[in-house]
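Here the complex is missing one protein chain, while the rest keep their positions.
And now, chain A:
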């Protein structure tokens, strides 16, 4: 290499420092700057003046840097020449540094092996390290290259055994492999081959043993490429795929070869490896695409995976059929239905699922699939919502599913409960009969049968079923209580029918099952109400005394009087109950407990009772309740929508615990109702906002959610532009009259033919039970239902304290809600167990 003309003298650069620099310092500076060609010339000039060792080292370093530069550009022959110059001009050993590696990369096996001879490198005699490094080369070099080595060189002596071992390994001949490897001594340059070849054979059959063997091979040994293949191959799961990417091309093919991957699938494996490297689960559509692109010669498992992922790529159905064969009609519909579910298109999904059901139903062997789909469809469309909000077809899905698969107990139970909740007792009884025919001795089904019988006032049947259930589950306290209550209910029925003797027998039976003193007092109360003679009156007064003699006793007496159809005022006189004075705290709590126990039953009777007791309860609002007791009372009143009482109790709570966000919430709710955001003042809104922040700080998530909901506009207004409400401020004249007269406003909705809008709006305000009662009473006449709802809303509005009426709260005029849903009450831990039986 001649550089004479190009770098004959260092150039003077413009802007260079004016102070003269010594040639030695200049050479060092140029070398450190990585300008190797220039540095070589500078050091050569210096060495012409004097052969100093530091200048020789400088020249060697310059050659070394230059050779590295060339090798990194892939100019291996040029790099080797520079390295040889370094050796000849500076007296450095050839085998120092990367020379051997470059020789191997350049395929100069002859030159590499010649390093082991004195001719190749005079500085080398017998270097066992170098022999070991060249062991792999010795196996692939031509015989002529080996011939230059001494006859007793281990590389020549053990080469035959090493090659024979490789051949045995590639034949899978383990005994021969062991035999050949025994001929390779422990100190031989080929020693690593003994472990590598054995491990290679075990990669797929015994990965752990292969891993143990390969662990004994030093990293960066002469057979590192083979060892790396084994190390990757023994990795578990998909980790070997990731390691595959770290191998060079030849090693990748070798690993795929020993794994048994056919050639036409190797590029796919590499694509999957790339997916693994990304560390993210692959997108289903991408997997479908990968599989469909190379579908030929795939095993059935790939077709199955592709089929399972088709809901994510339903547009590729035709491609799938072309690639993997036809799909059944029902299967295709199922895929499209799932795809629609994934796109959250329930109507489309329903259509496809129903088609799949039809197709499955025609097959003799697939009624289960059809039944499962019908149940899935019910869960998809109805879910946890109230089934009565949906058309009857949803319920028929469950019925059809039971015809196809009558062994599903959960569906029987679901159907019974659905019919009972919808007050369709005839259908509920039929569902019970069907279920009992299948599960005659199932306690859960029997309990549902008891509940259904009770709902239909079939008390005798309820008791019979409950006793049957007790035979199966003798310690079921719930059933014992149910039997006691059934006898009490039956006794009420007999009293109402004027049969006191029969009622007495029922009460005797009830006493056998009733456990709590309160329930026994109720039984005694009914005995007192069953007749009007002196003995009955004495019993009545005795029961009243047991019940505290005041508020609680009045509550039960009035409730039972209404239930048996007797005038409550007369019975109150007969029982000599005095309601004067402020009720005791424990009585208020007991009444609230009784209201909670009633649940959804006897709501009308309860309303009448509360009408009489409202003032007494209000008087007791200032009682000395604990915080949790007061919250529990408020929750009960809120569930009953007793806003006047709620306001009294919540307000008293707020006075007592002004810092508690829950009372701020309850007071605002009581004052303005669920649509408070439209009615409350800026001051109230600010207080509520502060309560929200405090509840957030305290971690009271339930109150945070409730206040958040109260601050939001109601659902029917949520999608409206808030600016639209401005126009209501300008609403005057007849419109103002409408706001002052809610009935006129609501009637106007009917006159405009918007009964449905009114019904939807009322659905959001009226309690579930009340709404259902009116729906049944209207008997399908929408106009009639709308009128009943108007009467109810006006009545509620009039009951409210003036200035806090729901009518005001709902201003401006309500619109039909987009998706009215009643929210399920959220449990409050602080009241847990307080009113439990």
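The criterion applied here is as follows: a residue touches a chain if its C-beta (ideal position, glycine included) is under 8 Å from a C-beta of that chain, and two chains touch if they have at least 3 such contacts; residues count from 1.
As a convention for this text, contacts and distances are computed from a predicted model.
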{"item": "Absent chain [UniProt protein name; select from \"PqqA peptide cyclase\", \"Molecular chaperone DnaJ\", \"ABC transporter permease\" or \"Acetolactate synthase small subunit\"]", "value": "\"Molecular chaperone DnaJ\""}
{"item": "Sole contact to the chain not displayed, among A:60, A:292, A:309 or A:786", "value": "A:309"}
{"item": "Residue in contact with the excluded chain [from A:149, A:243, A:275 or A:510]", "value": "A:275"}
{"item": "Selected from A:372, A:439 or A:657 as touching the chain missing from the view", "value": "A:372"}
{"item": "Contact residue for the chain not shown (choose from A:74, A:172, A:325 or A:658)", "value": "A:172"}
{"item": "Candidates A:53, A:144 or A:301 - the one touching the absent chain", "value": "A:301"}
{"item": "For chain A, the residues touching the chain missing from this view", "value": "104, 107, 136-137, 139-140, 166-167, 169-172, 200-201, 203-205, 222-226, 229, 237-238, 241, 248, 250-251, 253-254, 257-262, 265, 268-269, 272, 275-276, 281-284, 287, 290-291, 298-302, 304-306, 308-309, 311-312, 334, 338, 341-342, 368-369, 372-373, 376"}
